[in-house]
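First, the structure itself, so that you have it in front of you.
The other protein chains are all here in position, but one chain of the complex has been omitted.
As written, the chain order gives the labels A, B, C, D, E, F and G, with residue 1 at the start of each chain.
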Amino acid sequence: MKLIQGNEAVALGAVAAGCDFYAGYPITPATEIMEQMARLLPARGGVFIQMEDELSAAAAVIGAAWGGARAMTATSGPGFSLMQEHIGYAAITQTPCVFVDSQRGGPSTGLPTLPAQGDVMQARFGSHGDRAAIALTASSVLSAYEMTARAFELSETYRQPVVLLLDAVLSHMRENVELPKVEPAPRPMPAPGTDPEPFGDNPFVPFGAGRRTVVTGLAHDESGLPKTAGGQAQERMLLELQDRLRRDAAEITHYSSHALEGARIVVLAYGITARAAREAVEMLRADGVAAGLLDLQTLWPFPDFLVTEIAQGAQAILVPELNVGQYVIPVTAAVQGRCRVAPLGRADGNLFTPEEIAQAARDLLLAERGGVRRG
Amino acid sequence: MKLIQGNEAVALGAVAAGCDFYAGYPITPATEIMEQMARLLPARGGVFIQMEDELSAAAAVIGAAWGGARAMTATSGPGFSLMQEHIGYAAITQTPCVFVDSQRGGPSTGLPTLPAQGDVMQARFGSHGDRAAIALTASSVLSAYEMTARAFELSETYRQPVVLLLDAVLSHMRENVELPKVEPAPRPMPAPGTDPEPFGDNPFVPFGAGRRTVVTGLAHDESGLPKTAGGQAQERMLLELQDRLRRDAAEITHYSSHALEGARIVVLAYGITARAAREAVEMLRADGVAAGLLDLQTLWPFPDFLVTEIAQGAQAILVPELNVGQYVIPVTAAVQGRCRVAPLGRADGNLFTPEEIAQAARDLLLAERGGVRRG
Amino acid sequence: MRRDPLRVRLSGRGGQGIMLAGTLLAEAAMQDGLHVVQTQSYGPEARLGAAKSEVVISTRDIAFPEVLVPDLVLCLSRDAYLKFGRKVADGGVVLLEEAILKDVPDAKGQVLPLRATARDLGNELSLNVVGLGALVAITQAVSRDGLRSALRHRMKPEYLDLNIGALEAGFALGEAIQARA
Amino acid sequence: MRRDPLRVRLSGRGGQGIMLAGTLLAEAAMQDGLHVVQTQSYGPEARLGAAKSEVVISTRDIAFPEVLVPDLVLCLSRDAYLKFGRKVADGGVVLLEEAILKDVPDAKGQVLPLRATARDLGNELSLNVVGLGALVAITQAVSRDGLRSALRHRMKPEYLDLNIGALEAGFALGEAIQARA
Amino acid sequence: MTQPALQLVQGDRMLTVQRDWCKGCNLCIRSCPAGILSLDDGERIVGEGIARCSFCGVCAARCPDFVFTLARVPEAQMAMGGPQ
Amino acid sequence: MTQPALQLVQGDRMLTVQRDWCKGCNLCIRSCPAGILSLDDGERIVGEGIARCSFCGVCAARCPDFVFTLARVPEAQMAMGGPQ
Amino acid sequence: MARLGQDLSEYLRAEMMPTVWCPGCGHGIIAQGIATALREIRADLDQVVVVGGIGCSGRTPFYMNTGAMHTTHGRALAFATGLKLARPSLTVIVAMGDGDALAIGGNHFIHAARRNIDLTVVLYNNSIYGMTGGQAAPTTPQGSHSTTTPLGSIEPNFDAVELARAAGASFVARSTTFDFQEMPQLIARAIRHPGFSMVEVLSQCPTYYGRLNHLGEAPEMLLYERDRTRLLEMFGPPPEITREEMVGQLPIGLFVEEVRPEYTQRYSELCAAAGGSYHA
Partner (left out) sequence: MARLGQDLSEYLRAEMMPTVWCPGCGHGIIAQGIATALREIRADLDQVVVVGGIGCSGRTPFYMNTGAMHTTHGRALAFATGLKLARPSLTVIVAMGDGDALAIGGNHFIHAARRNIDLTVVLYNNSIYGMTGGQAAPTTPQGSHSTTTPLGSIEPNFDAVELARAAGASFVARSTTFDFQEMPQLIARAIRHPGFSMVEVLSQCPTYYGRLNHLGEAPEMLLYERDRTRLLEMFGPPPEITREEMVGQLPIGLFVEEVRPEYTQRYSELCAAAGGSYHA
């Protein structure tokens, strides 16, 4: 049992998952991840480098991955905006690597020390063009540790950049935790004697291992060679990856639920907000309201199957988030009118209190009862 | 009547709307906008500058706006990703300015010369934190001209960065057009003798005009002075702006519709795709299918009122887009199960042909007739 | 050929002036009072290899801007023929620079000595304009006067005479072929 | 004070060691086998002016991590009192460094000569640890041994003795106040 | 809560000490040639021997927090009885 | 469609001309000291007088398109009747 | 000449005081230097904009009673370039941290210098990232400590003066917070200079750089600044400095001061040639 800060847990989770390369640029509230890595890595023979900015930090991470490292960086909103071009590059080059974004109030410099959940859609759509995004989140120091390790694992399995979304409160919060043992995910290797194509649904083989791979951000096919007269191969590989993610949805989707059975109102929350939501649900239950909680740790790919199922049973879904209404959009799209979906937003740098969420849930139920059912 | 290229029309539209500052960095397929501005502006005493990258181009545009200029830049996906931090800065500092993004295949370098519509969600959510985005698009050389001018107008009215989304085909396409006369939008000024606060719902007063305004990307209130202990004022100003946009939705939302009355299937298309969609709808109508078209020129703020109305009457909405399914998400969310919504995506650098869209519409109607109504 | 819309595809090697030819054709159509949309292939790959420029001409508004199946095709180089010249609408016309036959003896289309004509005029670079002239003479895609005034509009004065000459040579070449057919 | 959860707010001027005090208290609670969450104010504004660190201690899992209404409050500076010291749960305890009274004569809470005690120990910088000791002596928020071992865990050896001294002095101070009450 | 600024006037010279902005960094104290500056209990500047000030201005030049202002009092103002 | 590479062998020296990669830029032609290079109708390199080649290698060094390769034929291969 | 302890109140924004800076932070002394320089040149404060980046240094604009633009990390010079070009009559001063100007903002720094656009950069060099809590900067001397170089930095540091000179800056100077006489003078001279000017000011960060490197509090750090620098002939010809000589001590003074065609001036001529009139 140890008293650990959220950011420290990320660093420890990364190292436990085999991370041996960190390139970054300091920014509140993510800085301590970097500072921890500066202490942890040299002693383990891993690489720590402070780059000149976030663009180069992301680039160095991708370069390092191609050098065979398990590489990561961590930043906050302004830096995350700057990393978007390279997240797209990592996606199209199928590079396993991890990006942590500890969210603070935005846009721009905003509220640099206060928590927010304003980068949730950016984690999905922040880079130009289309990609299949994987993004996790965490609501406790322990889950920050676990989800960091899981991010590395997913990045290996799908050969994609994986984003972990934290927030200023979780990053700086200390909790007493028992850190579970984590093994580095095995890196798939080509079967001996085979020489599969370097891209598509084939193992990741870094440089220096005897292959002269061609890596490019241009549209290409499984061979890696550019195909810019038309993007059919690139589109096909993207759709194949999306299919794989859909097939594996049950494994990829991390969540915990409380009292979902028979819940008339479901609070769908994620990250730090899920903690207040849990307390809110307990308050509601104590009040005799049939409330339940879906606490999502996997935000992207969007857990359609889960949300659709919940929408089947509930009368209403409340989506509290520390922004003016982001994740509620895909939730509403997935629900397709099966039940009412309501946002609960706040972007003033404060957390929701349990009372606020409980009150919003009560109001929503009242409106639902009184109101006309839409759709 | 003149034979004009899409990019040229943007430059001419900008100059007609009073644009007197261009800062940019070249990138296919937007480069000719810049090259035209390099010819047009010096002769008019306006400023043209090629910056060292897209980050600085966006920054210079914002700086110039605060110097009193009507400023713009143009780029494509990779550069648009790099501009996101500063688009957020322009939003929080309420700086009127215009960003053009001529979309090409992505992510990353992707298909640099081929058309796409993969930055549609990025135009809304690409910058960290929350903001109220305004984004227009165009499907013809004439509308590229008009929408550019309109972008300047909206940027003045709402004191916000406005994004215009084009694509590689429209940028490079030539059409014969008669360019209408456009007047620069009047810039609201403080009433004589008054000295209103510099931010919030007050006129934009640049530097050098006798005021010593404080401009910051930190959360602030109407005075401009930072308020970082809490973002209540910033949140309030954002919500007020969103309300204003909602109130003005009818004016802000540019669209054209064809045969919407009594349409059982509506094709909701935007940008270059709307052209094939128009032909597809004509083909369907000729076939006796009650098809209609909603051709959107305003993508953000999302035209809820319009989509809800259409969903009321139609059996299904088809959303063809040159991506693997982006704008269809808010459309589905807005429809809330009132009718079926189906995506039609393509990300291989080719346009949809009218036949493809028509076929997808027929398939959708068949499925809708045979299938069980969800919701 | 007075199809409406009329879909024309011009193709050649990078550097052969295909983009300009497309613009001239579009400009001529405009001078004729028609609706027109011109698109082109772009980028580094288009510099070498095969480049194309497409023009859709119509009396009505043109919705879809690209040419899927052309009514008229002009090919100035081997690669252009192989890539863009083998698809044409029923009853459409394909015009080929004669050098293509050397490499692709079974190429299908009307063969014209475009380069030879341009060379005779003292400037091989006007190949594109000769080709355009021939195309218009054979197909009446646009009016000859429209094309002449397009040239005057788009050409730097110092190159105008040369190109007007090439255009007229192209017209003559097209007429001669027509007469033969 | 054995409320469950127990919500503690420590506050003072930047540089007074409030963050460390919060961590020590949390660490002590952990040593006591309890669940604990510690949060703190952050950033440039917290360097000057008033900074706070909050600790929630419970026998059960702690959901909401922040302290909305504290059960215990410690204020080491005037600004901290004005900003954070005037809100406390019914029946809660507020402890104030006595210098605050100079500026805010009507401040509400138990007044303690924390700085004077620290100064007497020869190091004003141990003010935070003295305060923590007094808080624990008065409220039994955590065990004294837990706090002692937290100190041993978090302090560089060279500063340990000094701080153990400060802690014990704080305990004594708290006891004295208790006895008086 | 704002503390009033200290003022010292000698002839047409005036020293203003905006105590409220002081952060107690000691820079002025360590550089005042007259050695007349010190900190109070709240770690704010006090000038107990300020009457001995030579108006040399070093404190103002060294202070990062704009606490000291040395100024000449305009004659007009002097005529009206000095600064208030 | 790929054009076969030209080859010239003299003793153990071999000049290969990968005509297919030629873009007709004239750089080799303008720099060949023997003046034996020129372009064909399709603007690709031809070496009509290639027998007069002195194996100086300037063409290879000047060509931006890797068209020319000068190599020594390995003895073993020579023994087997030269390169094929 | 700057006079000691002059009344700067009209140059300062009193409602924003006290500053956000730590006790003894050198940044306040530099800000005072800028205010002094503005007074020295009798600037019309309505026509001055102080642009800041992000960092402790970047907060400067809030405290100046001028137009104030607090921008994004590293990009202040790009904002300033747009602002100056759009309204060349403004006096634009850019306050940037060493991380701000030379790490994330290095590119804008060299390009603004290259263009020789009439902006004045005051580079607050405290050898560290202050705002984010003491990480290494590209100016952190090799071997010294920061929270990201707990074992001492292994990277050589930039020399801002050399970099600015190589990039093409036409006015380049260095001073320190110890040199309260020369520093405001150099800033005033830089503002007057018609072209890109850069004054690097070595500043103390007692909270991080000082603490992590055991350099004492602000008063000790001021002496440290004094001892590690050497004043070269001010306003004289650019001295020859070699890397070797600089290991022990850093030269301070004025290194480059050349009048070369300024950017907005050249732009105005370009417009004239094109038949346009730029800000007539």
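What we mean here is this: a contact is a pair of C-beta atoms (placed from the backbone, for glycine too) under 8 Å apart; a residue touches a chain by one contact, two chains touch by 3 or more.
All values derive from a computational prediction rather than experimental measurement.
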Seminar exercise, completed: From A:A14, A:A30 or A:A64, the answer for touching the chain not displayed is A:A64
Seminar exercise, completed: Given F:I36, F:I50 or F:L70, the residue that touches the chain left out of view is F:L70
Seminar exercise, completed: Given B:T28, B:T73 or B:T253, the correct residue touching the omitted chain is B:T28
Seminar exercise, completed: Note that chain B touches the chain not displayed via residues 25-28, 31, 34-35, 38-39, 42, 48, 50, 52-54, 78, 108-109
Problem set entry | Missing-chain contacts mapped onto chain C | 14-15, 44-45, 47-48
For this session: Would you write out the residues of chain G that touch the absent chain, in ascending order?
Result: 103-107, 110-111, 114-116, 138, 151, 154-159, 162-163, 165-168, 260, 263, 266-267, 269-270, 273-274
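By our rule, only the chains that are shown with their structure count from here on.
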For this session: Indicate the whole-number Å distance between the mean C-alpha point of chain B and the mean C-alpha point of chain F.
Result: 55
Exercise. Where in chain E do residues touch two or more other chains at once?
Worked result: 23
Seminar exercise, completed: Each of the following residues of chain G touches two or more other chains, namely 18, 22-23, 54, 70, 72, 131
